[in-house]
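Take this structure first; my questions come after.
Only a single protein chain was left out; the remaining protein chains are all shown in position.
Chain naming follows the written order as A and B, and within any one chain the residues start at number 1.
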Amino acid sequence: MKTFLIHTVISFVVAYQFFQRTDWLSYHARSAGGIFMLAFAVLWITTLLYNRAYFRKMPKAIFFILYILKEIFVANLRIAYDILKPRYAINPAVLAVPLDAKDDLSITLLACVVALTPGSIALDVRQDRRVLYVHMLYIDDDLDKAKHQIKHGFERRILELTT
Amino acid sequence: MNLFSVTLIIAIGTLSICLVLTAIRFAIGPTLPDRISAFDLFVANVIGIIAIYTELTGNADFIDVAIILSLFGFLGSISFAYFLMKRIR
Partner (left out) sequence: MLNNLDSFLLKETISSVFILVGVAFMLIATIGLLRFPDFYIRMSAITKGSTLGLGLILAGLGIYFDHPAMLLKVVAIISFTFMTAPVAAHVLSRTAVQNKIPFWNKTNLTDFQSYLKKEHRSEKKVDEERAK
């Protein structure tokens, strides 16, 4: 995490100084973003020498963000279809999802991701931090299947990232 | 008056209709949390209107207003929820 912040600042400064000192490229958003990405990728390759864990986790983090964006878009389309129908067919329930994550960071990340996907919201964590209460809209008479979906879809990827 | 500005004006009109509908929920909401969530959506709609207005006039200074407004909308809903949680203790 610290490495990521330092790399972001360094590549920002590199992109700024590139457009200050030279005028090889036109001053557009595309070229500035391209220079930023290039500096970030070069710094990512150099971490092979001193920080192997960061080198391994970065592609996983990018795939995780893309997966979350896809989930948000698909669920939004489903809810939009359900709102525009004359009779809504929702079947809400409150689930108690048992947690495998122990530390604060992964529980916070899991609650934020669950709240960011449409159709589900995190209500509370039990006092001993073993159970997360989740309110979901689409349940087809089978609570265990939805719990398995949350645990297998989101929590496994978050645990891969944070440990 | 080309096709592009007509499209933007249609988008601003649609967002204004959204503001009126949100105000109806704000008025009839049965409990206080309903009103806070309606306020949240209200702020999001106003940020959208400011963004489209920036694009319509081509003046890049207006986007700073949207940054400040997004910050204050979050602070407002958080402080309302905190007040509500304090009141029941």
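For this structure, a couple of remarks:
Throughout what follows, contacts are C-beta pairs under 8 Å (C-beta built on N, C-alpha and C of every residue); 3 or more make two chains touch, one makes a residue touch a chain.
Computed from a predicted model, the values in this text were never measured in an experiment.
Contact with the omitted chain, checked across A:33, A:59 or A:153, is made by A:33. Although one chain is not drawn, the whole complex shows that of A:59, A:92 or A:153 it is A:92 that touches it.
The chain not displayed touches chain A at residues 19, 27-30, 32-33, 72-73, 76, 79-80, 83-84, 88, 90-96, 111-113, 115-124, 126, 133, 135-137, 139, 143. In the full complex, chain B contacts the hidden chain through residues 4, 7-8, 11, 14-15, 17-18, 21-22, 24-25, 31, 33-34, 36-38, 40-41, 44-45, 47-48, 51-52, 54-55, 60, 63-64, 66-67, 70-71, 74, 77-78, 81-82, 84-85, 88.
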